[in-house]
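With one protein chain removed, the remaining protein chains of the complex are shown where they sit.
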Amino acid sequence: MASKQEAKEVLKRFWIETPSWAYGNSGTRFKVFAQPGVPRDPFEKIADAAQVHKFTGAAPSVAMHIPWDKTDDYAKLAKHAKELGVRLGTVNSNTFQDDDYKYGSVCHFDKKIRQKAVDHLFECIEIMNITGALDLKLWFADGTNYPGQDDLAGRQDRLFESLQKVYARLSDNQRMLLEYKFFEPAFYSTDVPDWGTSYVHCTELGPKASVCVDTGHHAPGTNIEYIVAFLLRKKRLGAFDFNSRFYADDDLIVGAADPFQLFRIMHEVNQGGGFDKGTTVSYVLDQCHNIEPKIPAQIRSITNVQEAVAKALIVDADALKKAQLAGDVLGANDVLMDAYNTDVRDLLGELRSEQGLATDPKLAYAKSGYAEKIAAERVGGAQAGWGA
Amino acid sequence: MASKQEAKEVLKRFWIETPSWAYGNSGTRFKVFAQPGVPRDPFEKIADAAQVHKFTGAAPSVAMHIPWDKTDDYAKLAKHAKELGVRLGTVNSNTFQDDDYKYGSVCHFDKKIRQKAVDHLFECIEIMNITGALDLKLWFADGTNYPGQDDLAGRQDRLFESLQKVYARLSDNQRMLLEYKFFEPAFYSTDVPDWGTSYVHCTELGPKASVCVDTGHHAPGTNIEYIVAFLLRKKRLGAFDFNSRFYADDDLIVGAADPFQLFRIMHEVNQGGGFDKGTTVSYVLDQCHNIEPKIPAQIRSITNVQEAVAKALIVDADALKKAQLAGDVLGANDVLMDAYNTDVRDLLGELRSEQGLATDPKLAYAKSGYAEKIAAERVGGAQAGWGA
Amino acid sequence: MASKQEAKEVLKRFWIETPSWAYGNSGTRFKVFAQPGVPRDPFEKIADAAQVHKFTGAAPSVAMHIPWDKTDDYAKLAKHAKELGVRLGTVNSNTFQDDDYKYGSVCHFDKKIRQKAVDHLFECIEIMNITGALDLKLWFADGTNYPGQDDLAGRQDRLFESLQKVYARLSDNQRMLLEYKFFEPAFYSTDVPDWGTSYVHCTELGPKASVCVDTGHHAPGTNIEYIVAFLLRKKRLGAFDFNSRFYADDDLIVGAADPFQLFRIMHEVNQGGGFDKGTTVSYVLDQCHNIEPKIPAQIRSITNVQEAVAKALIVDADALKKAQLAGDVLGANDVLMDAYNTDVRDLLGELRSEQGLATDPKLAYAKSGYAEKIAAERVGGAQAGWGA
Partner (left out) sequence: MASKQEAKEVLKRFWIETPSWAYGNSGTRFKVFAQPGVPRDPFEKIADAAQVHKFTGAAPSVAMHIPWDKTDDYAKLAKHAKELGVRLGTVNSNTFQDDDYKYGSVCHFDKKIRQKAVDHLFECIEIMNITGALDLKLWFADGTNYPGQDDLAGRQDRLFESLQKVYARLSDNQRMLLEYKFFEPAFYSTDVPDWGTSYVHCTELGPKASVCVDTGHHAPGTNIEYIVAFLLRKKRLGAFDFNSRFYADDDLIVGAADPFQLFRIMHEVNQGGGFDKGTTVSYVLDQCHNIEPKIPAQIRSITNVQEAVAKALIVDADALKKAQLAGDVLGANDVLMDAYNTDVRDLLGELRSEQGLATDPKLAYAKSGYAEKIAAERVGGAQAGWGA
């Protein structure tokens, strides 16, 4: 068990990346509800992300999404971020919103479309080279809707061939993170549907490729923490995309649907060394705040993750191991539950005080007047969203 | 067992309603891919629906969606339909695409929003009064995304109160069909999540209210045909919304994901008298042809349903009952499977010949040149879709 | 919000029934692992149940299962219970372990088998008349394994006919609690698969019939607390069968798999008046302690439920309502989460002290020496289990 002080030490260096697109509008296929004050360009998104970092002290990096964050001067954007106390992080590609990608991108049966997708990924690497980002995150909407629509094995061949080209373009310190997803937007087959597929491709590509675990991308009932433990054991857990779900890829606030699951995941991360100094695991949010305000939702997400991490850190590891080796099922479970049932909000309040922050980030943000300010100022122009 | 001839008699009177929105563009939250030739107004949608009827002889009615099919002269639209050999059918309401419905419509905590929704439903009834449509189909996107967001029981009270107002407005020969859905677009709670909820409200409202079973709106593993059998037994199965799914509400072509399930459903419909003359069950398609061409997809849907119905009709009912009462598990299953494994496409080809139709509707449509014609003619203007 | 003191008042009168079969051996179809000290007859089960009450002060009643708890003198068993400080509670029927029930019991196609099952239920009522138990809990394993095996609607008719006979036999103060289950042991159709089926039969039977919600008997993703809220609103929630699950009907310790879900359920119970004085809702455990020791597992179950109830009781109801009516999604969720995140173990420790109990029931039991005593004494004889 980390002492309370040790837990705080880990939490001081633990940080989470927030996604630029969480600050824009999002919705379901039925409706996107616009919100007042939503950013109209990448610069305003960065400004909002900086607020989240300002009040939590734990969100210094912002994930980019190309083309949603396309700009003609990434160096300027990076400088803007730096001035606001944050930095540009992971570059997320988008090969699903162009009409050419109707039947897929890197797995498409047409070589020209595959090359177009690969070229887009090259472009993302170029942007990384400018912003200094080290991670290229790949999520592909590729798949099919009807049995027979395409050749499932053939699509894997094309996928691997495309990935090889992209992998070859990475610098030595850059990484490729391959995300998997059970379904949606494809409804019969998905080309990277599970961790196994991602893992096999990554290991065949080389050491710079790792798996990205999006906590909302699994079949019902999947034991996600097992996957996390397995990937850490094999040193192929590259990143998390955090969010939560009751049903499908709901993209709710992380920890909102099943806080105990989040804790169990963090426990495995802790067991596997994922909070160690120099960890290669990235912690990123990927959410849709369809009806709740964006910045407060991001702040809540950060604190939810912090609380789960804190609880994982205070698990009495010695007592746990002892009970496990004694076959004491209830005793071992009890050690874990003792940590989970502990209210760690005071501990996190202390941590924030020691960092010069307000103990309650959501309250501090609410009082700051920023929400009112952006609602008043950001009038006119097109609000950012998922639009192509 | 219906003889082949008897089966054809039933199939001659069996018809399916196609939805106006299936002819417009649709997609996922990630992307809507536009298709050439897509209708730009309700009149063009009706024209396309008429093609489906022309080649199948089994789709004489078109479901409307308000406001997507809003027009200033419904009588004119009805006349247009009649001239093309079809009629305007079920009116589907929409209380999810207005900004006011962010937290719900008929279940909203704000009385004014509830009244706005109810007023929209009144408007739908007015349209029915003009077009002669008898069915009002209610699907509510109402629900919540986060635990605590609203009062679950209170929302039921508001739902029932709203429904009562609408029910009171129905004419004697009009019906209210209350659809349920497991989830989406709400991700924590949905206000009409299951057949039980719909059924209880319907029975408390009165005899003009019945349950609508959308085949894509259930939890994984749900035995839909059981629900169908139960509702038929209680005389509260009002309508089907047909589509198919591998995962969630995928809205694929009916019978595409699990043709055996569709057959089992049709077997229960047959057992429960749902194909009898004067049946009160409506058979409607509700699908999204995101990547496949619309009219051919509707034609395929019609033929898929017809094949399932034909197979259900040729089940040897006497042999089935005999095996069931003997506890002959395999024997009874075998009787059912014998019908399912029969290739009924020739039977349906004969039926169509007898009706003066081409035996293969999809081929006949493909040769008709209609697809090329609308692609060439429908240039300019805004393609129809789900947009508010 | 109940004050801390008010919460304790409610908790003082809140009690949970433990099931006699939880003290015997249980397992999966693959293996039943025997445990030392397991009871060999109903008297020893009652003795174990009395230990759970002794240390928790919250488990004064023991659910019986007939024929597993068959004895030739129920009055003697009741007296034995009373002497040990507990009482005999709900009588659970068993119509699934006789060879005659291979194709069902109350839904069987053979009238003689149905009558045999009904006669068994009459016998259960007779036992209730002797022991003074007021609740008859009905769970039927009835269903089919293969499509076509039996007539789904016909089985509903037989079910209702059987239930009517049993209902007619109830005294005025006795209740029938009809449990539903998604699947298992039947694998194609289950005759009471969902709350809707149970509810419809109960309302048609009369006021003495109510729905029993077993928390492990739902489809993946089902919002159980919604069902609870709905049933409370309609005054048809008769009882809970508590346990928890990751996958199917795992029958794990309640609160072990998803403590947040248990809290959300308890919040709806609280909202719906289920903790009020004179509540008609029964709270019962129904679990299988396949690999963990039985009595400690029951104690843990009791404390898990108590913790969830305590958290539900300290929800700030006024603040919640206020946030809900303001459309403050995050604020309302925050009120709920504030209660959930609170560590209530001290509160429950205080409660126990005030009741003259040790603050930590599991520790107190462990120190009592009872486990060692029964392991030493209960040698020879056949250990109790699920065996017919």
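Lettered A, B and C in written order, each chain numbered from 1.
Here is the rule we use: a residue touches a chain if its C-beta (ideal position, glycine included) is under 8 Å from a C-beta of that chain, and two chains touch if they have at least 3 such contacts.
Since we're looking at a predicted model, the values are computed, not measured.
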Option from C:Asp119, C:Glu184 or C:Glu204 whose C-beta touches the chain left out: C:Glu184
Selected from C:Phe96, C:Tyr167, C:Trp195 or C:Tyr365 as touching the chain missing from the view: C:Phe96
Option from B:Lys137, B:His217 or B:Arg300 whose C-beta touches the chain left out: B:Arg300
Per the touch definition above, residue among C:Val10, C:Leu134 or C:Ala248 touching the missing chain: C:Ala248
Interface with the undisplayed chain - residues on chain A: 102-103, 109-110, 145-153, 156-157, 182-183, 188-190, 193-197, 199-200, 218-223, 225-226, 229-230, 232-234, 260, 264, 267-268, 271-272, 320-321, 323-325, 327, 329-330, 332-337
Residue ranges of chain B at the interface with the undisplayed chain: 220-221, 223, 246-247, 256, 258-260, 291-293, 296-297, 300, 307, 329-330, 333-334, 340-343, 345, 362
For chain C, the residues touching the chain missing from this view: 26-31, 33-34, 96-97, 99, 101-103, 141, 145-147, 182-185, 187-188, 220, 245-248, 250, 252-253, 256-257, 290-292, 386, 388
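We adopt the following convention: only the chains that are shown with their structure count from here on.
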Pair of chains joined by the greatest number of C-beta pairs in contact: B-C
For chain B, residues contacting two or more additional chains: 102-103, 145-147, 182-183, 188, 220
